[in-house]
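One protein chain omitted, others in place.
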Amino acid sequence: MDILLFNLIWVIPLLTVLVCIPIPASHAKLLRGLHTASASAVLLMVCYLAYRVFMLSGTPASDAASPLVLRFLTDIPWLTMFNAHYIVGADGLNILLLALTAFIVWGGVLVSYNIKGNQKVFFALIQLLATSVYGVYMSFDLVLFFVFYEMEALCMYLMIACYGSGRRDYGGKKLTLTLAFGSSMILATLFGLYFESGANSWNLIEIAKTTIPMEFQMWAFPLMFMGFAVSSSLFPFHFWSPDGHSAAPTAVSMLAAGVMMKMGAYGCLRVAMFLMPEAAKVWLPYVVALLIFNVVLGPFIALRHKDLKYITAYSSISHLGLIFLGLAAMTPVGLRGASLQMISHGFLTGLFFATIGMIYERTHTRDITEMGGIMRKMPFLGVGFVIAGFAGLGLPGFSGFIAESNIFIGAFQQESTLTRIVTILAILSITTTAVYILQTANRMLHGPLPQKYEGLTDGCFREKLVIVVLVACLLFIGVCPGPFADLLDQSIAPIFAKISAATQPVTSGIGG
Amino acid sequence: MINDTTLGYLILILPFLTFAINGLFLGNKNAKAAAGLAVTFNGLAFASAAMVAFHYFTSVVAPQKVVLFDHSFIPFAGELVARIGMLIDPLSVMMLVVVTFISFMVNIYSIGYMREDRAMGRFFALLSLFSFSMLGLVVATNLFQMFIFWELVGVSSYLLIGFWYHKPSAVSASKQAFILTRFADSFFLLGIVLVSYVVGSFDFTTINSLTMFPFRNETIDMGICVMSKSSALILGSILIFTGGWGKSAMFPMHIWLPNAMEGPTPVSSIIHSATMVVAGVYLVARLFPFFAVCGDSLTLIMWVGAFTMVFAAVIACTQKDIKRILAYSTLSQLGYMMFALGACKIGQAIITTGWTASTFHIFTHAFFKCSLFLIAGSLIHQVHTNDLDAMGGLRKKMPLTYACALISIFAISGIPPFSGFFSKDEIILAAFQGQHYAVFALALLTSGLTTFYMFRLFFLAFHGEPRHEGVKAGHVHEDFFMTLPVVILAIPALLSGILGKGLFEHFFTPGKLHVPTMLKLAHAEWIPFVAIGVAVLALLIAWFLYASPKAKIQRALDDTNRCGIYKIIYHKFYFDEMYYTVVRQFIFGGVARVSRAFNDYVIEGLLAFSIWFIHKLGDLVRTAQAGYLPFYLGTLIVGVLIWRFFGQLPL
Amino acid sequence: MFDFNIPGFIVPDILLLIFPFIVIGSRLFCSAQSKVPWRIANIGFIAIFVLLNLIPIATGEGRFFITNWRVDDFGVLMREVLMVSAILGIWFAKDYFEHGADGKPQMHQIAEFIGAIAFATFGGFTVVSACDMLTLFLGLEIATIPMYALTAWNKKDQLGSEAATKYILMGSVATAFELFGFSYLYGFAGSLHFSEIQAAVATGTSPLLWVAVLFLFCGIGFKLTLFPFYTWAPDVYEGAPTPVTAVLSVTSKATAIAFLAVLVFGPLQPVIDKINPLIALLAGTTLFVGNLGALKQSRLRRFMAYSSIAQAGYIMVALLGPEATAKTAIIYYLFVYAVSNYLAFFIFGIIGHHREETFASLRGLSKQDVNLAIALAISMFSLAGIPPLAGFFGKFHLFFCGAANGHYMLVAFAVLNNVLALFYYIQLIKSAWVDEPDGHLTPLRLTKRQRGVIILLSVMVVILGFLPFLSNNVFAGFNF
Partner (left out) sequence: MNLLNCLVLAFLLFGIGVWGLMRRRHLIGMLISIELMLNAANINFISFAYFTAHDATAGALFSIFVIAVTACEMAIALAIIVTMYRRHKSLDADQLRDLHD
């Protein structure tokens, strides 16, 4: 039963699209209703399944030999041409990410009720995107994983270029092509994993049982890690995200920043580091150096920007830098912190973009210098934005603080000099984050209200609902992080076990 | 008879409930209900706090620590577990009583003060949020919990300073306050991470029972340099103190506090005088054994405190905005407390009198400073300005307020038998016993300055002729809700010294120290007389300048034809200007601009170049495709040759 | 006396051989406008396709008709691909006999046209079933010569004749290369039959062999539009009538790659390791150049020419793999490629009916007919190799072959080129989806047949990718 439900997670959005095909685009109300219903259904299912996984925790997995403890494991032969299987399963990490995705998709559908253009196509694309993201998090077969991973390129461009604002074509192209560039790097190494590991299988678990020859790892790991990092906008591949986000419509920004950027980090953790721990040990201490840009300079760049979406994009860049800091720590606390940050930042940035979108719908500008005092006119949205801001600067009580403290403590346990330096810099740069967030909030919400905004109205029920739910999630994780930590620890333990078991190769020469 | 654990929960939960209910449900629509709720719940919180205090001090366990409850919040590696708990010892009990009492008073006061404000509900919600976080801070059992509530205190202070968010000055002041404290907190966090990494625990008991020996030989890589763990601990202690440095607005991070006076006066009185700003002092006091072990940081603390004390006192002598004067006096008093803690160090040894004195001063200062602010508030409420120019001659109109003001000002000036005398006297004595004679002298001087500027304020506000039409026309009256708390507060301002002295000397010790403690202390009975002498002298000067029949009030009040030094002091040594230049020029203009330029030109440039390069290659291919048949035929032949030579066939 | 019992597996070939004569003959008995030849053509082609599917699975060597006509599973599947291409080709061509398009006049003599296509297809049949060099050569010529004629089908269109001239001149030079190669191969082995050549090659090599290989690859490189022999393709694709372009881009490519597969996995099998570097180089350079050329195109057919050049480069990658995988991959990819390509061409045909076939005529397509725009996006993304569309799995299979023998560098290069490809396919999607429609573009009208075919093809592109086990089961039984 649960297994069936679990597999339905990515099927339902697809079915919704198929159901909607015969409906003419003029029946916008009906279409919206259908999509909202399906999104909510998936949300409920995922929450139930997450609860099930939490209940099941501690019990041994169905396959005792497997290095990962997976629930709802499904394994069906799929493409005998290159013996790819359809393997999906759930553990603490990905079930939480699925829940995050479900929330964000639900919110995305709700906020884009009155989007300009062909709504039928738009919602269909959102559902396709949702399918791909769900699939990425669920799948444990590399082909399946990659298929879902690459699928998003198909939707992203159309959504941004057709429904976006500003330099939409440029932004969409930049985003899509950069992501495609990243995934091409991944694809090149996937074949290597298949043949070099000797497992002759795409099954993540099977490959994890083997040890991959070092000389292959040494060049494959950086390729793959970077490939994934591209979609998490790790420096120097971050350039797509500001333009992409600013061009994208609200829902797409939410999805892109909220869940798609996490797919990269998830891939780094689940595939790259899990399968090639030896190389990870050699490379990651150097990768950390890149974070100086993400974590330390990112907030400063956000300071210089006037466009709300650019500011938020750069804040996401810095937050995702923290994820990589946690990954590079390679300690249980660090990895847990990274995973927590994935989830927390998902909700956080979802809330950010949702409120920004709603405000933009009313003010028709995203330039903070033109706004001011709109707190008076739309207190609810204003408070939503401020809460998002506080969560963003790591205020205790919100999930961000939990994640960041985990990351900092975990990263500090990593002995390597470079990591130490970056960790210290990261801790000290929480001030900069505060600066740009407060500056934005003050410029936008406080001070005198311009004459032209006298007629503004506060959010309607639908919008308030989205904000309330997202805030509730942020608070829930922030106030009782215990269960989440337990859930994540189960799925991180095997990964860490593999990393700690990996022996440092004698030749620590880079690019050997 | 409910047991203490329940009471403990109540103390924390009641303010939080007030915040939640007011914030979510009552809001601004029915502000009266919000106010009533806030007052009731905070009163109950105070009652339970008082009960806890009574139980504690009357029980046998008295000076020891008691942990009422301690829940695991989030477990890190191994022993490293963040907990949320409630620690009961003399210090925290004292703080509990003070915080709950003050917030109770201020809530009552606010009913009157905020009556006309349309966002009254929000105000009460935030006020309760503050008292909740402050209480959570004082009962913290470990560094992590302390940091959590530390941040919450900061944010509620931010929200309350910027309460009138349509006033640009208030908004910028709140921003400045938050960012400065945040800046300090980042070091605090780093200190926590560092110490917890070395020690392997957040718990106060563990950290306070440290000794340096095990860490002498181990080294730790701090990135820039490799240092021994013991010095890492000292660094950590300094970093942790930095948090308190910012929160208690010690020089040079002091500038946010005077600006924070843009907030509503009740806020200033509870957050920026009585409770939040002493959090820094509280932090050091709480971790005193640890600081004692890392002895060198104590010296730093002492000097920072001493300097701020004098610096602020000097500025206070020239200001005309009464709230700013009070703010600077707060700074100066905080300086007293801080240096008293620092002064406990003699060479390698430690004396504990300074600690007791400092905590004692926290206690007394809370009452009289709070009441002073409330009085200032009611004055402002009457004359609608902070400026001394517009006041004067209020004695007749507000007799009760006048009396209470007199009491509190005597208290702060350290005139016996008012409360301030005892605590301040203790501090000065501690400086003397700590053989820091320079600081001792400064302390005496400052107490003189304090008396001077407080009486200057007093005379200019209450005595002389009315300088405000409203006062002249007699529209001034005393609001019940605003006078009641003032009157109530006057009592502890008067008595807390005498009554508290015994209590403090009996119970208040920093706990078991792991450094040699000096027991035989120099006795100096002459110090109180000297202190009183200085105070009286200063009083007379103030009276002569501002209240005596031939005092030239007008001349005292106009700033024209002042000498340069006065101007410099009047402009607070131009510190705000310096700050703005640094922030604008360096942060925004320098770092941020450079990093954005790097991003926009270097990274994007490289991207653009690669795209351009690909396009050039494409053009190459397409120029070959010129439709010229002989060329095409040529490619066939050339192709054969190419693959003949580069095809790697074994020809 | 003669023995007339013909084995069943040869029937489709014979039918296809006599089919053109029937169609052309039917012209004699009915008027020029009559639909008879067209109907016959449909029935015939579909019948042949069905018959091909009825051929039972052979094992190992496959069946021999006379000593040099082998029908193995690879052959059967290649035949099916070729037939699909032929059927779609004539369906596509039908419109062009009813009205002119893209500034070119209306085409005439549909019967002969169909006959020519049938001949070309039969050439492909011959190639895949050849087992000596003579048959191979003849097959290649039968496949090519009709193409020359088809290119110049529009006697009134001077671009067509120019294209045909370029095509035939260069083509015959390529033929000369092939012949030269064949002659040396013959000289080296002393026989034309593959089995004997293979034996000879296995025993030892000599410069003769390598010269032969070199010339053969250069000759076929022309047909397969490999670097640097691709130069004819853009001009011919643009000059030829659109349906001919479509047929060229699928049928002749299929024939050529089949020729290479037969050669490499047949007589040259023993020395394949020595040839692999050459194949890798050809593949790499070709797909790179193809992608580069397509970057800044404005005319649709020229654009498709470059894209098909790049596709040829991709398909070459498969030749590096082990035989069975390689052949599966080639067939699967050709099939997918044919479907996606024809889908694109059908859309272009509809566009070109009233407008000229340029990117500019696509402007605002999503506003005018969103379904057409979706179909276009599907085909483009499929050609670009974006999952879950068929194109991705085709490419994935090709790269899988390449990687199976450890050519990671080439695979990585090819995959990176995919990004480049995506770039220009997105350009096309942009003009269809993003650009605002300009008023003077004449509105589009779809006939029932066009709509049906487009829906069919789009569904196939999606399904083949989304549920690849359909195609998967097709191959499951076969063993190459």
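A, B and C label the chains in the order they appear, each numbered from 1.
We adopt the following convention: a residue touches a chain if its C-beta (ideal position, glycine included) is under 8 Å from a C-beta of that chain, and two chains touch if they have at least 3 such contacts.
All of these numbers come straight from a predicted model, not from anything done at the bench.
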{"item": "Neighbouring shown chains of the undisplayed chain, as defined at the top", "value": "B, C"}
{"item": "Per the touch definition above, residue among C:N53, C:Q106, C:S172 or C:T447 touching the missing chain", "value": "C:S172"}
{"item": "Absent-chain contact - pick from B:V582, B:A597, B:A626 or B:L651", "value": "B:A626"}
{"item": "Among C:G187, C:G204, C:P322 or C:G452, residue touching the chain not depicted", "value": "C:G187"}
{"item": "Touching residues (missing chain, whole complex) on chain C", "value": "132-134, 137-138, 141, 145, 148-149, 152, 155, 158-159, 161-166, 168-169, 172-173, 175-176, 179-180, 182-184, 186-187, 190-193, 196, 234-235, 238-239, 302"}
{"item": "Hidden partner interface residues of chain B, rising order", "value": "622-623, 625-630, 633-634, 637"}
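Here is the rule we use: only the chains that are shown with their structure count from here on.
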{"item": "Where chain A and chain B are represented by their mean Cα positions, the distance between them in whole Å", "value": "37"}
{"item": "Separation of chain B from chain C, taking each centre as the mean of its C-alpha atoms, in whole Å", "value": "78"}
{"item": "Contacting residues of chain B [partner chain C, same complex]", "value": "614-615, 617-622, 624-625, 627, 629, 631-633, 635-636, 638-640, 642-644, 646-651"}
{"item": "Chain C contact footprint on chain A (complex, rising order)", "value": "25, 78-82, 118, 121, 143, 146-148, 150-151, 153-154, 157-158, 161-162, 168-169, 173, 176-177, 180-181, 184-185, 187-188, 191-192, 194-195, 223"}
{"item": "Touch list for chain C against partner chain B, complex", "value": "165-166, 169-170, 173-174, 177, 205, 207, 210-211, 213-215, 217-218, 221-222, 227-229, 231-232, 234-235, 274-275, 277-278, 281-282, 289, 292-293, 295-296, 420"}
